[in-house]
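Only a single protein chain was left out; the remaining protein chains are all shown in position.
Up next is subunit A:
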Amino acid sequence: MKTTETPAPVPAESGAAVTKAGAPGGGEPARHKREGTVLNVFSHGILVIWAIMVVMPLVWAVMTSFKDDASIFGSPWSLPDTLHFDNWSRAWTQAHMSDYFLNTVLVVGGSLVGTLVLGSMAAYVLARFDFPGNRFIYYLFIGGMSFPVMLALVPLFYVVNNMGLLNTIHGLILVYIAYSLPFTVFFLTAFFRTLPSSVAEAAFVDGASHTRTFFQIMLPMAKPGLISVGIFNFLGQWNQYMLPTVLNTDEDKHVLTQGLVQLAVSQGYKGDWSGLFAGLVMAMLPVLAAYIVFQRQVVQGLTAGALK
């Protein structure tokens, strides 16, 4: 930050301009211009350095996924001699990446739909209807956002086990939904409150039931909010690691994140690092690609909650 301060004492010919009383004098634009240029170079420098620090590890991973094991260890930063696509096919089939992908798609697909349907139902009722206990239920949901999940996971393991849901896809879906509800309800309650009530009242006067009003009028009106919270939940559930690590210990049912960690352990014994890197990149690229395409919506979805 030093560079931005240095110009301050310099302008002898325009000393007045720096004081509080001074209207912009003759030297003022020049001072600003110099300060602007120095700052500009400085800030670009800093920003480029951080951009490199963010991108380099990702580039390194992509490069490594195309190399053979010998060159991974010999020269970590060299370009691959030839593109070893066999790493990728080995990871996809032998290392079960295809299974992990399928499991993740099933779990996240089911939980995302469930979270949005159940979350918007609860949020709509809490936002639009007065009844005894409304506030209590609302805060019960909100409280879930700040409690450490791990505390609940110890008994939850046995709850899930007793219900016969341990190591099942549908059991994992139900748990994902339950733990996604606090933020979803919080976000959508605020959203439903901003929607005009006149439309719903008109529909009701026309003889539509509450349920029909909700599904045919309110839900379509809430689409922007549903998209934001949907993206938030999609990324959270796709990237979830703690819940499946505790509740999904059967290797055949592993989701991507735990599958990769499992792979890192087992490939460690086999020494197949290139296969592991191929798996890592395979898991990374679809999310990054989706982010680049839907960049604006993703940023909106993820920052929406914090700006409220």
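The rule is short, and it goes like this: a contact is a pair of C-beta atoms (placed from the backbone, for glycine too) under 8 Å apart; a residue touches a chain by one contact, two chains touch by 3 or more; residues count from 1.
By definition in this document, contacts and distances are computed from a predicted model.
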Of "RNA polymerase sigma-70 factor (ECF subfamily)", "ABC transporter permease", "Cysteine desulfurase" or "BNR/Asp-box repeat protein", the UniProt protein name belonging to the chain not shown is "ABC transporter permease"
Among A:L83, A:V113 or A:V159, the residue in touch with the chain that has been omitted
A:V159
So which of A:L79, A:V113 or A:L140 would be touching the chain we can't see?
A:L140
Determine and list the subunit A residues touching the chain excluded from the picture.
1, 4-5, 8, 17-20, 22, 24, 32-33, 35-37, 39-40, 42-44, 46-47, 50-51, 53-58, 60-61, 72-77, 118-119, 121-122, 124-125, 129, 131, 137, 140-141, 144, 146-160, 174-175, 177-179, 181-182, 185, 201, 204, 209-211, 214, 235, 238-242, 245-246, 256-258, 260-261, 264, 273, 277, 280, 283-284, 287-288, 290-292, 295, 298-299, 302-303, 306-307
